[in-house]
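Here the complex is missing a single protein chain, while all its other protein chains stay put.
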Amino acid sequence: MDIRIKNLLENLPANLTHLKMQVQGSSETLSLIRRVIAASVQHLRLSNALLNDIKLATTEACTNVIKHAYKFDESMSFELEIKTSDKIFAVEVFYEDPGFVPENIPVPDLNEIKEGGLGVFIIRNIMDHVDYKTDQQSGKVKLLMVKILDKLTSDGGQSED
Amino acid sequence: MDIRIKNLLENLPANLTHLKMQVQGSSETLSLIRRVIAASVQHLRLSNALLNDIKLATTEACTNVIKHAYKFDESMSFELEIKTSDKIFAVEVFYEDPGFVPENIPVPDLNEIKEGGLGVFIIRNIMDHVDYKTDQQSGKVKLLMVKILDKLTSDGGQSED
Amino acid sequence: MKIDRLRDESKKLKVFSIEGELDVHHVKNLKSEILEELEPAGWIYELNMDKVTYLDSSGLGMLVYLKKEISKHEGRLVISNLHEPVRNVFSLTKLDSFFEIT
Partner (left out) sequence: MKIDRLRDESKKLKVFSIEGELDVHHVKNLKSEILEELEPAGWIYELNMDKVTYLDSSGLGMLVYLKKEISKHEGRLVISNLHEPVRNVFSLTKLDSFFEIT
């Protein structure tokens, strides 16, 4: 992990907003997740581009849980944990996927146009830090994604404001 | 506890949204809380009146924590747990207040106009169930507030839509 | 929270147009800003709440306080343009008859 991100994560500031959501593994909840994220960072006055990047990366991660790990089984649920300050947006996704090997996620060839395979690419492009941790014993996965909000040293979103 | 509310709480439906927030004991966070509540129930399409009632009661409860229990000490924090379905809105507030005796909360005389003392009155008026549980040992308080959303059998908010 | 001020010397009227959410966090500011504007006697202080989207018991408490202070200055507090759900908080607490609401 980048030393700067490690420091930010270990020294989360006092004005932290900490939010945990337990959500049903249904694609219907994706818009709810985006709304809650927007509500929880509104006071930070992020640019539209940056806010959308954060919503986008989080949605892609949750979509993968619903689609690949849970195969659209709506009786499953997963957990989101969001920590934000004016310096950092960190979101963790906790879910179950025995046998999941993150190293096997293919890297897409953008020259070859396909109907899928862009979700993780988008996540990695937007987020400053992406880390899947799997526990072979329990089959639990923890996906950590971090975006640095501090505009001076990050690119401040993928698009112009 | 009313048997109907007990039943609803014990048999929470599968389409539950479950949200936990850890918030700093600062009055600045009150608007954040209202935004997250609105975001988390938007899909239920509640009437404006009902949505505002829920925001109002929750804010009053959090204001009391910040003001009375924490005396505006912003180094303190408290937890909100929100559970919603199309039938019920339940919110629990977890905070610390050694020595708090809920029975001592005065009931206001509305004929005598004062500058305070209306918060708990408003909460009790809006919510269908309000219960403070204190643990003398740890000084921890758990405030549970429940609003039934099912319009046919509740009054559906304090005001006309 | 934002306050727009309008002063009409001939009518002895001050209009405060308030924008935002009146909870305990925003109430302190508003209170001191209006207290600063109190005039000797006979003035009307109108709080235009057209752009107030939220009000709770902290907001009500401040309004009660302001009305009492304004009365001491022999003035009148008038509250205008209440929207539902803000109006609802007044009726819930039976304060709609205490205040002069237009």
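Lettered A, B and C in written order, each chain numbered from 1.
Convention: a contact is a pair of C-beta atoms (placed from the backbone, for glycine too) under 8 Å apart; a residue touches a chain by one contact, two chains touch by 3 or more.
Just so we're clear, the structure is a prediction, and the values are computed from it rather than from any experiment.
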Chains on display which the left-out chain touches in the complete complex: A
For chain A, the residues touching the chain missing from this view: 27-28, 30-31, 34, 48-49, 52-53, 55-56, 59-60, 63, 66-67, 110, 113-116, 118-119, 121-122, 125-126, 158-160
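What we mean here is this: only the chains that are shown with their structure count from here on.
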Remotest chain, chain B as reference, centres from CA atoms: A
Intercentroid distance (Cα basis), chain C paired with chain A, Å: 44
